[in-house]
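First up is the structure itself, then whatever we jot down about it.
All protein chains but one are shown at their positions in the complex.
The block that comes next holds subunit A.
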Amino acid sequence: MADVAMSGPAALSGRKMRNGVRGIFAAVLLSLLFIQPHHARADEDAFAGLATTQFNTIASSVDQIAQQGGPRALPVLRALADRKLFAAREGDGLFIRTDSGWADARSGASASPDEETLRPVRVNNRVRLAVAAAEAELELVSGTPAERQASANVFYQRHDPAMLPAIDKALSKTDDAALKDTLLNARAAALLSPGAPASDAQAQQQAVAKLKAAGGLDARGVLAQASTSEALDPATRKAAEAAVSSIDFKLKLWGFGQDAFYGLSLGSVLLLAAMGLAITFGVMGVINMAHGELMMIGAYTTWLTQKAVLSVVPALGSFSLILAIPAAFLVCGALGIVIERGLIRFLYGRPLETLLATWGLSLILQQVIRSLFGPTNVAVVTPPWLSGSFHLGGIEVTIDRLAIMIFAGVVMAGLMLVLRRTPLGLEMRAVTQNRRMAALMGIRTARVDALTFGLGSGIAGLAGVAVSQIDNVSPNLGQSYIIDSFLVVVFGGVGNLWGTLAAAATLGVGGKALEPLVGAVSGKILLLVLVILYIQRHPRGMFPLRGRGVES
């Protein structure tokens, strides 16, 4: 318990003695409590200590209340922690200040004491620590399931041998498997910690085995300490050492898994950013340097949609993101068609000039957004159903990143369907492969160009929706993605969506894999250099298009 940890070995041994003596009382009282939850006589004794002005008496009274339990214990302790517990100057009356007035501490019934005669119960550090520990003990027994689990975790993390009686008590009362497991871990950890009551080698090794099975950093810490602890059996120490290296190995494996998850998540963002480029650059041969700005506009559309939904139907606020997906696609797609008709169509066959003109466009788009919405970040709220995380074994999976991965997959599948199964896709492929022949067959190539560019831009908008959930939304958002996404397209092989997918995954996972070895920035530099070298060996990327239509 915290107070023990703070006040040193003397308090520790005193505490243990108290626990020992009181343990017998407590056992008796506990059995009584089961039959008759409110044991008036014992309760009054414990509470009376709170009405004194001695810190030591108050603290031991808190311990006593925790040991006894009872329905009033938790409310009184919480009131004490919140400084809402008052004692009468005369006698042992105890009252809790409530929102509406006063309540009697012992019964919980509303009361109307003379406020002039009341004084707050004094709290110092020692009392506060005792209250915190007592609260954890009480919550284990009488809290909600979530509170119980949280207190069990506190016990596990502190692994204080002085808590062993409380753990045992809680263990005897719970049927919940997960809670029981945490408590057993806490018990094993406490048994192996310094200051634990002497136990035989077999019990110690069982504890080691339990912690080894539990794994994780907490278990590793306890076991590492145990492996050097003089108080433990030599065989236990050896077992603990073995368990530490076993846990280290597992942690490392999970670490790889975690890196792979982050890498894939990064890769899915890259994929989203690069897919639109794969269309405009890969299919049409247009270098659109304003692609990043289209993403940025997609992110701002998300923000505006969110604001609009919140002001019109606040109840649906958390689902505005769903609405933002078509909105961003349409806004950016329409903008793309305007850009194609107004600028790019005059520059076909001059890819390098297209590059310069779209770069100029990107500067203007940035400045427009900056003038309209300011140069600083805008706050796109992550809806509750996208926040949080869960554990998959030792991997922490954050839901927003998982959602982006799924979203990237869905967008990719949708794009494939459009290209392979729709008339527009057919016309697009025809124009890509042989523009003049396609025109001769009656395909309106100009219209196909505009729609293709619109499709690519719309996908940039979708990428913007995804990025708004994990990155700062500011006018500079696009610039941080443009170089990476071009590299992805070129690395994967222009005009090949599967290549884009492979390149995005490779760059994402590769980047994360290099990070622990050489650091984040150096990893990025190294990756850039590797990709540059790769492109110099294979100028057409990993999956080059082949055939007569390809100009060499």
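Operating definition for what follows: contacts are C-beta pairs under 8 Å (C-beta built on N, C-alpha and C of every residue); 3 or more make two chains touch, one makes a residue touch a chain; residues count from 1.
The rule is short, and it goes like this: contacts and distances are computed from a predicted model.
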item	value
Chain excluded from display, named as in UniProt, from "Hydrogenase iron-sulfur subunit", "LrgB family protein", "Urea ABC transporter permease subunit UrtC" or "Manganese catalase"	"Urea ABC transporter permease subunit UrtC"
Sole residue of A:I364, A:L392, A:L417 or A:M441 that reaches the chain not shown, by the stated touch rule	A:I364
Among A:F249, A:F346, A:W385 or A:W498, the residue in touch with the chain that has been omitted	A:F346
Where the missing chain touches subunit A, by residue	281, 287, 343, 346-347, 349-357, 359-364, 366-367, 370-371, 479, 483, 486-487, 490, 521-522, 524-525, 528-529, 531-533, 535-540, 551
